[in-house]
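Following this message is one structure expressed as structure tokens.
All protein chains but one are shown in place.
Let's turn to chain A:
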Amino acid sequence: MNNFQWIWQYVVKNRYKLIIAMIFFLISTALILVNPYVMGQIVDRVIDGHEDSLLVPLLLVMIGVTVARTITRYIYQILFEQTGQNSLFDLRMDMYDKLHELDFDFFNHNRVGDIMTRMTGDTDAIRHFISWVSYQVLECVFYFIVSILIMLTISWQLTLALVAVTPIIFWLTQAMAKAQHPMFFAIRQSFSRLNSMVEENISGNRIVKAFVREDFEISKFNEHNDDYKQRNLAAANVSKTYLPWQDGIANSLNVIALIFGGYLVIQNKMTLGDLVVFNGYLWMLNQPMRMSGWLINDIERFSASCVKIRQMLATKPEIEVETTEEPLRIKGDVTFKNVTFHFQDDPEHNILTDVSFSAKAGQTIGIIGETGSGKTTLINLISRFYDPSSGQVLIDGQDVRQYPIRQLRDNISMVMQDVFLFSNSITENISFGRPNLDTGYIQSVARVADADGFIERMPEGYETIVGERGVGLSGGQKQRISLARALAKDPAILMLDDTTSAVDMETETKIQHELAGLTTKKTTFIIANRISSVRDADLILLLEKGRIVEAGKHEVLMQQQGRYYDVFQKQLGLEKGEQIGQTK
């Protein structure tokens, strides 16, 4: 499927608009031919022929034709714009839809700025193609055909002589399209890099300032800024090579018409009057030839944008999203059966190896282990952000892969390590998973997360808008709001990934008590570095390099005097400050 066929799928929904637009287009374009004729009549019949009474009607015809022509043109322009906007709307919706279907893998490998470019700059190039380039091309084709038909009736020899030149134009146009293709793709890519660079600079503004790297950032920006300019100039260079020739050949039609036409007249094969009339229609043949080069640039820009959009739309997520309407309510039993996981692009390196355990609904599972030992990956497998490479994850005895993914996730709440809050009010952030919750409920979950107090103290309380990603709040505050957000969903399975790392222990204990006291029991996974966070769990898993090395309740693990015991002693020691090298 080429780009035109592809975009046609979006445009075709507007076919009735297009048909009407085409009718108006034909009327409007045909009317262009009328006024020159009327003006000829004024000269011939009114001025030379002295048919004075014809003057006013002829002038009225001229005005009437112009009014009609401009109105019809206005209508078809608007209709083309409308078609462009409607197609753009659908395209954006499709892309937005796709965005939510794609899995972590895609986002780990594509920069935010690049995805942004696809959804803004690229879609705009497509809009421009549909609402402007399309009818410009039509106009060219129309002029070309009509002018040739008219000219043929005047002098077929002269017309053939002119038409003989057109293959050169076609050839030039094609050569130019081929040369411009990589140029416009390069412009598009450069734009995307520029966009990504600025996007990162804005997101990382705190780090830039903290390290006084403004100059470094500016020089980095300069490179991208200049590169973008250079890519545009490279395309201008190609235009510079081809466009003057296209223009020149279009103009050469005038020379041919004049010289060959003059020759024909001298040879008495044509009248002088015919030559003058013939010359009058030449612009209609010139125009499309001159335009062709410029249109090629627009079309190549369109193609460059299509590539990236189509690529994104064609990306198949590893984990397919299928939707069903039936609501799903799970109980919360979770079982891992010999689960092994590695990333697809790194099969040598297992993130999880042969992990097996089982949790009953309502139980609390604590997971501890070193940085990079696979804790987060383990819980990601439960909500199917990844699927196991081998083995099975079962929820309520059924393989998670058999659940419709969105319904499954609707039953699971995950509080991620990286707290992401939206630039929206706190109320809307907490009710993120369940829009339009009532205020009382929101406050009650905030209380469980021990967030109610500080939220109330804010100038606008629950209506305070937090900055992007929750800047302006402390780490602990963000974590507590994100916990409230997870609780507001009332999930069957709750996963807390290092959720209380930035809150003090007192608050943590308070939160744990509140969680334990919740009326509906949730299967809870707690990932933590501090033993205090997991010691009350029904099952504690100690992960090391992707394997469960110890599992059991706190007391049991303590008795074993193994790795868990070591960690505990170390933490106690760290807290007491008895570590060697620490005492002053």
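Rule of thumb we're sticking to: a contact is a pair of C-beta atoms (placed from the backbone, for glycine too) under 8 Å apart; a residue touches a chain by one contact, two chains touch by 3 or more; residues count from 1.
The working rule: contacts and distances are computed from a predicted model.
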item	value
"Nitrite/sulfite reductase", "Abc transporter, atp-binding and permease protein", "RNA polymerase sigma factor SigM" or "Zinc-finger domain-containing protein" - which is the UniProt name of the missing chain	"Abc transporter, atp-binding and permease protein"
Touch with the omitted chain, as defined above, among A:Gln9, A:Gln311, A:Ser390 or A:Gln417	A:Gln417
Touch with the omitted chain, as defined above, among A:Gly366, A:Gly476 or A:Gly552	A:Gly476
Residue of A:Thr376, A:Thr427 or A:Gln443 in touch with the missing chain, whole complex considered	A:Thr376
Residue, one of A:Gln174, A:Asn205, A:Thr439 or A:Gln560, that touches the chain absent here	A:Asn205
